[in-house]
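I am attaching a structure below and will ask some questions about it afterwards.
Note that this complex is displayed minus one protein chain, with the remaining chains in position.
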Amino acid sequence: MIDTIVAPPEPSAPTRQRRARKGPVTYLVRLLVVAYLFLLVAWPVSLVVTHTFENGLDALRTLFEDPDIVHAMRLTVVAAVVATVINTVFGVSVSLLLVRTEFPGKRVLSALLDLPLAISPIVVGLALVLVYGGRGGWFGPTLESWGLQIIFSTPGIILATAFVALPLVIREVVPVLGEVGIEQEQAAQSLGANGWQTFWRITLPGIRWAIVYGVVLTLARSLGEFGAVKVVSGNILGETRTATLAVEESYLNFNQEGAYAIAFLLASVSVACIIVVSILRARAAGH
Amino acid sequence: MSTTTTGWPGLSRPAGSVTLTRTSGIGLGLTMTWFSLLVLIPLAAVIVTATEGGWTNFWSAITNEQTSRAIVLTLLAATAVTVVNVFMGTAIAWVLVRDRFWGRSALDVLIDIPFALPTIVAGLVLLSLYGNDSPLGINVANTSWSVYLAFLFVTLPFIVRMVQPVLESLDLDIEEAAASLGASRFTTFRRIILPSLAPAIAAGATLSFARGVGEYGSLVLLSGNLPFESEVASVRILGAIENDNPAAAASVATLLLVVSLLVIVALDVIQRRVARRD
């Protein structure tokens, strides 16, 4: 008898088409929005692309022939990847603590975690210099006496990048973790899984897409960080100059073509990142 | 709220939380150590450095004529841009959720571009249309208008991305109920829809304001950083750092930090109010 029960499709709430009745207001608002976005975003962005390819692929080719630029790009990628790894581990741990445990000060912590989104990157850079600066920083001189230079060096760039992108993974993971609930984890425990097994086999797969979104957004943000990196890096050619700093230098040195080319590369990576995320999200929503 | 919004909806559900075990205690210790080293101690250093010289030094640092002009311009532009965003952001979210036309999903991707684009590139992007070689013949480079333009660009996504999911989750039945009770479309919007969107708009507006106040990268190439004309607070901080005057830099930074903290508190309050309503 029970076998005859047919599996119904996933009980999805009937999504009704939310169409506005089309009146003149609808068309007016649509026109306004399209024009605004075209003038503010679409047209300017497309101009960067056309500027880059004004002389075919020459601009990009020259770019890859300049060892300093190649070094800058490599440094940007390294810093972004390291910062993303740090923020992912930190973000997932903090999310678990925020959603799954109770501790005093939780509310304050969850509010403070948003702080990097609301702080000027220059303030971020200044704050790091004041603590880790080799000359007069709180910890800097001690660390340098141990042979660890942070400011005007790669670790400083990584710290600055990690700071500005700190909340992105958490913001993706926390809501999903709350939504998934703890029943699956408890079921795993009652079936004999220890804490570690439960985390790897149940919790992590449950939040994997949130982590992927968070990582992609963090990566995009990290590759493009400018202000904070400018303060902590010292902008030393061939050493601590990152790709975004190279854009500024090239432009100010009247090498507009070079500036547009690096900008194009950075923009393509970040736009690719958001397109990947939006496709993944759309697919997840479709399931 | 959906996962695309800011805020921590997961936190509003403490059910099933457990008290700290040993493992999570160690985890909390490690994460808090890192968070302190990366964020809390450096920010404390800013405030300490600013206040070391006493109130007079702090006050004279931020009331320095050039600095105060920069601060006023920053706050003014951030406020004006936030007001524009309240209207445009809501309108954009409305079009993205309720309107259907060819190319709408492309608009959806456009919204994220200002957030994803490196700020220095954002400046370059705007310069290409509104700079010296403007195909439109509009040149705002090196004027205070460039600050408004740059803020508009970089703060574009905040309100849109906050309002969009709320608008999506809004029950169409409620609007139909209002209509059946005789409300006109405008009344329905004002009395039924707007109150539901208000917290999201407020949250987006605070974030947009904070972003504007702290903006730097997109202005570097666009505004020329002319004193008394197009210089913003962040640029003054950088100038003080480069002139080896950390106390002055920290003073202005502290002012910005206070704005950021107020924004965070406002967000927290808004989110808790929303959570209670759910």
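Every chain is named by a letter (A and B) in the order it is written, and numbering of its residues begins at 1.
In this text, contacts are C-beta pairs under 8 Å (C-beta built on N, C-alpha and C of every residue); 3 or more make two chains touch, one makes a residue touch a chain.
As a convention for this text, contacts and distances are computed from a predicted model.
The unshown chain of the complex is recorded in UniProt as "ABC-type quaternary amine transporter", chosen from "Carbon-monoxide dehydrogenase medium subunit", "Oxidoreductase", "ABC-type quaternary amine transporter" or "(2Fe-2S)-binding protein".
Shown chains touched by the hidden one, complex as a whole: A.
The chain not shown here is touched by just one of A:A187, A:L252 or A:I279, and that residue is A:A187. When the full complex is taken into account, the listed residue touching the unshown chain is A:P205, out of A:P141, A:P205 or A:G238. The chain not displayed touches chain A at residues 1-3, 5-10, 183-184, 186-194, 197, 201-202, 205-206, 287.
Note that in this section only the chains that are shown with their structure count from here on.
If you average the CA atoms of chain A and of chain B, the two centres end up 16 Å from each other. Those residues of chain B whose C-beta lies close enough to touch chain A in the complex are 1-4, 6, 8-14, 16-21, 23-24, 27-28, 30-32, 34-35, 38-43, 45-46, 49, 88, 91-92, 94-95, 97-101, 107-121, 124-126, 128-130, 135, 152-153, 156, 168, 172, 185, 207, 210-211, 213-217, 220-221, 233-235, 237-238, 241, 246, 249-250, 253, 256-257, 259-261, 263-265, 267-268. Note for the complex: chain A touches chain B at residues 16, 18-21, 23, 26, 29-30, 32-34, 36-37, 39-45, 47-48, 51, 90, 93-103, 106-107, 109-132, 136, 138, 159, 162-163, 166, 171-172, 174-179, 181-183, 195, 210, 213, 217, 220-221, 223-227, 230-231, 244-245, 247-248, 251-252, 259-260, 263, 266-267, 270-271, 273-275, 278, 281.
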